[in-house]
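Left out: one protein chain. Kept in place: all the others.
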Amino acid sequence: MFELRKDIFADERDDNLKEIGQPTQRQDMLGHVTGTSTYYDDHRIAGLLHLKVLRSPHAHARIRSIDDAAAARAPGVKRIIRAADVPVNLNTLLSLIQFGKDDEPSLANDIVRYKGEPILGIVATSERAAIEALGLVRVSYDQLPAVFDVEEALKPGAPSVNATYPKNTFEYHGKYDHQKLRYGDVEAGFAQADVVLEERYQMSPIEHAPVETNGSIAVPDTNGRFVVYTSTQALFFSLDTAAKINAVPSNQLHFIGGTVGGGFGGKVDTMTEPLVILAARLTGAPVRYRFSRHEEMQFGAPRGAERIYVKDGVMRDGRIVARKVRAYFDSGAYTRLSSYAVVKCVAHIPGPYTIPNAHADVYCVFTNRTPATAMRGFGVTALDFALECQMDKLAVAIGMDPIEFRILNAYRDGDMKAHRREAKNCALIECAQVAAEKANWPLREQFRRMSSRIGGGADRTAAGVDRSRAPTPAAPARTAAAAPQRVAYERPAPPAPTPPPARGAPPPPPSPPAGSTHGAPRFSSVFGTRRR
Amino acid sequence: MAKHRGRGVATINYPIGMNLGGDPSQALVHSNPTGKFTVTLSSIDLGQGMKSVTRQICAETLGVPVEDVFVDTADSDTGPHCMGSFASRGTHRVGNAVMMAAREARAVMMEAAAEELEVDPADLETDGRGAIHVKGAPHRSIAVRDVAIAAQFRQGRTIAGRGIFLVPLSDVDAETGEMTPATCYAHACFIVEVEVDDETGDVAVLKMTSAYELGRALNPKLVEQQLVGGSWMGMSHALYETPEPYYPDTREGPRDFNEYLMPGPGDICPHDVAVLERPASDGPFGAKGLGEMCANPVLPAVANAIFNAVGVRVNELPITPEKVLRALKARGGAVPARAR
Amino acid sequence: MSVNVKTFARLADAASALANERGARFMGGGTVLMRLINDTNPAVETVVRSTDQSLLHLAVSSGRIELGSGVTMAAVLAERDLAFLHAAARAVGGPAIREAATVGGNLFARTPYGDFATALLALDATVTLAVGLGQRELPLEEFLDRRERGTSLVSAVAFKRPAAEAFRFLKVTRVHPRGVSVLSIAAQLPLASGRITGARIAFGGMNRTPVRAKAAERALEGRALDAAGIAPALAVAAEGTAPADDAIASAWWRREILPVHLRRLLIGPGQA
Partner (left out) sequence: MKTPVQFRLNGEDVAAFAESGANLLDVLREVVGDLSVKGGCWQGSCGACTVLIDGAPRLSCLTLAESIAGRSIETAAGLRRGAELHPLQIAFMERFAAQCGYCTSGMLMAAKALLDRNPSPTREDVVEALGGNICRCTGYEPIIQAVLDAASGDRRRRA
C-alpha cells in the first residue's frame, strides 16, 4: 500500500500544480517493455575488437618480470597494452575537484596491491582470443605481506599498502590521518550521564550487482575523435577522467550513455573507459571492454566495510547527553571515493538527534583488498546502522519505548547540529508518528502531539527534558515552495577566516573542550592537499 | 523448536546531494518550430527515473502538457555538464537546473505570444494544455504551437533556456568538523516485523511499515518504485549480501548470482508506505531526493526486530542465520522481549 | 581458438570420442559446460554431444524406474508418476534451468549443487555407463565416489520405486524460490509395522559429493518414526560429513542445522 499524507505540512506547500505530483508514465517504459531501450552495448559495430585484462592473483606482491611474448603471438591478438603505454598512469577519482592525491595506476607498474588488480591488457578479435592469450602471459612475483583488517593496518609495523599514503590512512587537511568532529564536551556529558553504553559495529562490503555489468565501447570517429558508448553513472566525470589518463583534450572524446542497466554507485569509478579508449587509440579500431560477472562481483569496486565504535551517554529521563564515534572506513588498496565518504559520515554524526556533546574521529584506511567506492547511502548507511541499533539499546537500557525515545531526542527546526549549522525543514518526528500509527504501535499522547517545527519541541519540557540549551527560535523564515534558483545558505562562500555565527545567532555549544581550535587557521579545503 | 516474532524500528535522515556541495549540473531546454520541447542533459538514467522526473519539472515550469516535452540524456556533445547520478542529487540538482532553463524558455515563449496577441507578457498565462491566454480572458488565446511557429519564422526569437544549479563547495574545519554538508534532508521512519527460527537462526521478514518525508513527491509512482525497491535492497543488505562472506578474510568470495545472496521473489513481504511532503526551500517544487535513503533504515530496523523477537544483538552485517544462531547459543536460547 | 563441438547420433560413438579425445567433455543440457565455455575455461577443448534418443528414455513401472541421462528436470516434473521426485527436481535452478538441466548432468554437479543426485542416492539408484560399445552398471554411491577421476558417459539411472509416502526430500536454501543449497536431505523410510527398516538417507552439500548418512540409517533401524525413535539418529547425523565453508554458508552452520532439518523432515516441523 502507498499513501500520500497530503494533510501533513499542507500549509507549507502550494499544491496547485498540473504536471508535478501526477503519476505520469516513465518516459523510458515503452522502450523497457519492448526491449528497445538502448544500453551501451546495444550498438552493432563492425570490426569490433575486445579488451580483457590480466589480474593479479596476489593481494600484495612485487612484479619481478612479465613475459608476454607468447601472448603477443597468439591467434587473434592485435595489441598488448602495458603499464608503460598508459599516458598518465596515476590518478585519483576526485582529482577533478582537487580531493586527494593521485594514487592509483590504470595498470600496475611494479607492485600489485589487491587480488584482481589489472596488470596488462590484451586486445584481440574476440573476448575468447583475448582471454586465451592472457593465459599465456607469465608474470613472476615476489609476494609481500598483506593487511586486511582496518585496525591492524594502523598498527606500527603493518605492511604499507598505498605508496602515496604510506601510513595506510588518507590525509586530511595536510596533517591528520582522520577527520574530526568536536562539539561540546563529550567527556563532561559521559560524567553527567546515568547510563553509558559503548558498542562495536561492523558493516559488510556490499557488491552493487547491477544486472548489466560495467563496460564501454570506444569507436574511432572522424577527425581523430572517439565515440565512447558507456555504462557510466557520471558522464562528464568519466569523460574527464578518461581524458586525463589518456592525455587527450576532453573534446576528442564524445561520450554517449544515459540509459544504464542499474548502477547503485558501482558505475562511477570509470573502470573501463580509460583503457578502452587507449586500446582504440593504439589499434585504430573499435574496442569493447566489458566486465564479466565474476569480475563485477570480485574486482569491480564494492561498498567498503566500515567498523564503527559508538559510545553514548543517556539520562534516565531519556535525554542523550553525549555521543562519541570512532570509525574506520575500509578503502581497499586505493582511495577512489572513500575519503569523501568519511567526511559525509562525520557530517552525519550524531544522527538526526539533538545531542549537546558530540565527538568523532573517522579514518579512511587502506588495506590489500579491492578498492571500495560509493554505493547507495555511501558514508551514511553504515552510521545509520550503528546509531539506530544503538538507539534501540539505549531505549531498552532506560526502559523507554524506542519510538518515543527517538521522538524525544529528534532534532527540531532551529536546533543546533553538531557540524554547527541550524536545523531546518525537519520532519523526523512526523515520520515516526505516521509510521507508528500505520503499524498500530502505541505512542503516548504527548509524543503524538510533538512536532518538528519551532515550538513543537516545547513538549520536550513536558517530558521532563531540559531544552534550555537549545537556541531561542527565530521567526521562521519560510520561503516559497518553488524556490528561487540561488539560495542563501547559512554560511557565505568563500569561507571566512573565522566561522561567522549561524543565522539566528544561537549560542555556542556548551563548554568547548580545552585547547579547542574553533576559529583557528583553516585550510582552503578539507582535502589539505589541494592541487592546482 | 520455536519461531518468535518481533518488531524493530529506525528513524533516519539523509543529506541531499554531494556532501559539501561543489556539484553543479546544467540543463538546456529548447522548442522546435511547432512548439514541442526538448530537454538536453548529460545526466544519467540508471533506472531511478531521471528522464521522467525532469520531463515533468520542465512541463510544469513551461506550462505545457508533459507529452510536449522529451528529455534527451547523456550525450557529451549535446548535453551540458552534470556531475552524475549519485548522492541522491539527480532530482534536486538536475531538477533545479531544468527549472531554471525552462523558466528562461518560458519567458521567451510568453514574449513571443504577447507579440502575437498584442498584449503585455505579464498579462498572459499558460493553461497547461498547450495554449496561452490573457489572464481572465481565456478567449484571447494562442496555441503554443502557433507561438513557436511565429517565433521561429516571423519574430526571429529562440524559445530556449539555459539552467545551472550549483551548491558552492564548502570547507570543513580540520579541528571541529564544522561544515555545510548539505542544504536539505529527507527523513524516514521504518518499522519491520520479523520471525526468527531459534533452532536455525533463520530470519523471515514478514511486514514493513514506513513513512518517508521527501519534500515533494514529484511523481508518486516513481517514488513508490524507489521506496519499494529500496526497502528490498535494505532488507538484502541487512540479512544477505556480502562479496566477502568471511570478512576481513577475503576467501570464498561469490562469483555469480547464485553465490551472491539476495532475497528472491519468494522472500519479500508486504510494505505499507506513507509519504510526507515538507518542501525544501531550495528543492524543485520543494523536492528532496530518495534514491539512497530508502534503503538505510531497513538495516537497523531488522537488527532491532531480531532483538525484540529473540533477545540477541547482532552488530555485524549481514545478519546471517549463522550469526543469529551463534548469538542464541551464547545467550542460552531465545529470550523474547516484550511484544510490540 | 573456438571449442570443438562433436555431435554423434549414436551414444556409442559419443562414448568412444569421449574416451579418445584429450580435454573432451560430454555435454548434456549444457548448464555446467556452457558456463565453462563462456568463461574460456582451458579445461574444455572439445565438447561431445549425442542426439541418441535413448538418452531421453523414461520408463515408469510399478516396480522400477529408468531415467535416461538426457531426461530434464522439467521432464521429471511433467511426469505425474514421478511426483515423489518433484521436490528434488524443483530444487534444481529456476524454470529455465530445469528445461535444460539433465538427470545425468546433476550427477556431475559440484557441491553445493547436485540436489537431484542426493535424491537418487537415497533411492539406491544404479548408474549405467556407456563404455565402448557396451554398458556397465554400478551403484550411484560408487559412481560418486570416483567421479572426479576420469571421464565417463552416463547413459541412464535406474532405481526401485519407493513405497508410497516413504520418500522425502528437503532442500535448505537462503533464497526463495530459487537458491543454492545450504544442504539437502533425501530420505527413504520404509516402514514395517510402524518400525523403520532399511532406511536410506543422503545428504547434499555436506561433502564433496552427495553422501549416504550411514550412521543415521543404522540408528533408525527398527525404530519408530517419532521424536524418541529418531533421537539417536539425530545425534549421529553429522557423522562422516565434511562440509565446506563457502559463499553460501559456513561448515559450522551446516553441521549445526543438519540434525534440526533432518528431524523436521522425518517427523515434521511442529515436533520437538
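First chain written, first letter: the chains are A, B and C, and each begins at residue 1.
The rule is simple: a residue touches a chain if its C-beta (ideal position, glycine included) is under 8 Å from a C-beta of that chain, and two chains touch if they have at least 3 such contacts.
Bear in mind that the values here come from a model prediction, so they are computed numbers and not experimental data.
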Chains on display which the left-out chain touches in the complete complex: A, B, C
Contact partner of the left-out chain, one of A:12, A:28 or A:132: A:28
Of A:115, A:293 or A:307, the one touching the omitted chain in the full complex: A:293
Sole contact to the chain not displayed, among C:95, C:139, C:198 or C:222: C:95
Contact partner of the left-out chain, one of A:15, A:42 or A:317: A:42
Option from C:147, C:178, C:212 or C:254 whose C-beta touches the chain left out: C:178
Residues of subunit A (touch criterion as defined above) contacting the omitted chain: 25-26, 28-39, 41-42, 44, 126, 209-213, 259-264, 292-294
Subunit C residues touching the omitted chain (full complex): 2-5, 7, 27, 29-31, 34-35, 37-39, 47, 49, 74, 93-97, 99-100, 176-178
Where the unshown chain meets subunit B, residue by residue: 46-49, 221-222, 224-225, 228-233, 255-258, 262, 264-266, 268, 271
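To be clear about the criterion, only the chains that are shown with their structure count from here on.
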Maximum inter-chain contact count - chain pair: A-B
Chain at maximum distance from subunit A, centres defined as averaged CA atoms: C
Interchain centroid distance [CA atoms averaged], subunit B/subunit C, Å: 47
Between subunit A and subunit B, centroid-to-centroid distance (C-alpha), Å: 16
Two or more partner chains touched - positions in subunit C: none
Junction residues of subunit A - those touching two or more other chains: 294
Residues of subunit C touching subunit B in the complex: 174-180, 245-250, 252-253, 256-257, 260-261, 264, 269-270, 272
Complex contacts: residues of subunit A adjacent to subunit C: 75, 127-129, 131-132, 135, 292, 294
Contact footprint of subunit A on subunit C as seen in their complex: 1-2, 39-40, 42
